[in-house]
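Note that this complex is displayed minus one protein chain, with the remaining chains in position.
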């Protein structure tokens, strides 16, 4: 049980570290700014979740998360330096993959600490979204979560699939995998077909005030 | 006792959620970016206060805060979609109202946890200010707290009125209401007459360095 939790966590950490490193590269950062941005993206969301749950912060007694970040960041640097192009949507893909891992793992951790299903899905979403939000704020970009394409909705959807399957009596590992796959597919579909949920857009041109 | 605390909290949450939703509208955000911004504005400051007090985070065992956010956000969306204009200073008014609730409630909560009066007023100010700061940072605006008009000063003033009345033996509910009204009036006056406390401005034009 515990072992695949830990591997999912490490995988999520690694892909978010890759996404942070790519963001550093796109913003022409040098030196260990890469390490800072990779770490913040990778552990920001999980740290916030653990603080709110009043749980020991995930990496406080476990160096393996940092090894995952270092390996992912250095691997990405070597890859970027040796290839001249990276497909345009690589950052988005790794972000989606990290999102899938973190949202489901975060939802489960919150349930383990006895929160309601609703709060658990919210904390799962925060685990997945907040590292990237800090990354984007530090890079002075509009956070990806606001750039449409169902970002927060996919997180909530994945959490609902996972907790719904649990409620139907499905055992934990298949329910987790189903939740992760559902989240990833919806997110990739939203990116590919640029799905959005318009809320205000209809009236925008007619409004007097921006 | 406890019951009006909870209602003040819900009211503060709701008006900050409205302020977050209006900020999302001004920044032409679509979909659930609205929900994210409404939630961050509404629970950001209180969450930070509770983490620092090492208290259970206010919403961790209570779904009613989320219902308040959802209702406030959806109500605001419907209102904005159906009216073509919103008075220019609506965002500022709701921000001031939420500020009044949160600063006094936050000051009281800190006192309950045994802090000094000074730290209690600071934590009350953080409760009121930090949600809006995160909102403004995510929208890439200069935080409202820095756009003059006595923003932080009004919070400290409200906290001083409240704790001063408590020290004079006034009972809790009237002291709270007096603190909230004092804070709200000073803030609205500061907005209306654009009151500021100039610190550096005199010399700015003469300085060689920006």
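To keep things simple, chains are lettered A and B as they appear, and every chain counts its residues starting from 1.
Criterion: a residue touches a chain if its C-beta (ideal position, glycine included) is under 8 Å from a C-beta of that chain, and two chains touch if they have at least 3 such contacts.
All values derive from a computational prediction rather than experimental measurement.
Of the candidate positions B:119, B:160 or B:181, contact with the unshown chain belongs to B:119.
Interface with the hidden chain, as seen from subunit A, comprises residues 24-37, 47, 51, 54, 56-57, 59-61, 63, 66, 77, 80-81, 84-86, 88, 137-138, 140.
For subunit B, the residues in touch with the chain missing from this view are 51-54, 115-116, 118-119, 122, 129, 133, 137, 140, 142-143, 145-146, 148, 150-153, 156, 196-204, 206-210.
The rule is simple: only the chains that are shown with their structure count from here on.
Per-chain CA centroids place subunit A at a distance of 29 Å from subunit B.
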